[in-house]
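Note that this complex is displayed minus one protein chain, with the remaining chains in position.
== subunit A ==
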Amino acid sequence: MRVRKSLVKTLFLPVILLLMSFGCATTQITKEPVTLLTDDQTKLASTYYPPRTPNAPVLFYCRTLDAIESTLVISLLNSTKLDLVSWLWISDIRSSLRGREAYRSR
């Protein structure tokens, strides 16, 4: 019995560490900062998540998602059905709104 308890103790920590590292591996997502230059010379700071496999479906977001990045990106990219997702969102698409149009209504 003592041997069995000792064995459990000995194995417990490595197993937990293994599970933790596996968990980290499944939620690790590569992203790249991208600056888009529009044809009217506006610069848009963006974040791009490269595809994890070829011919991935692409998900594109047209407003800031910074606040929910961790929740939504991990949920989407680790979803079984959307394992092949890559996507991009414009993190400051509003800059062009404010720069060109924001004062029009005054």
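Throughout what follows, contacts are C-beta pairs under 8 Å (C-beta built on N, C-alpha and C of every residue); 3 or more make two chains touch, one makes a residue touch a chain; residues count from 1.
The criterion applied here is as follows: contacts and distances are computed from a predicted model.
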{"item": "Which of \"proton-translocating NAD(P)(+) transhydrogenase\", \"Acyl-CoA dehydrogenase\", \"Sarcosine oxidase subunit beta\" or \"Dienelactone hydrolase domain-containing protein\" matches, in UniProt, the chain that is not displayed", "value": "\"Dienelactone hydrolase domain-containing protein\""}
{"item": "Positions on subunit A where the hidden chain makes contact", "value": "34, 36-40, 42, 44, 46, 48, 50-51, 53-65, 67-68, 71-72, 75-76, 79-82, 85-86, 88, 90, 92-105"}
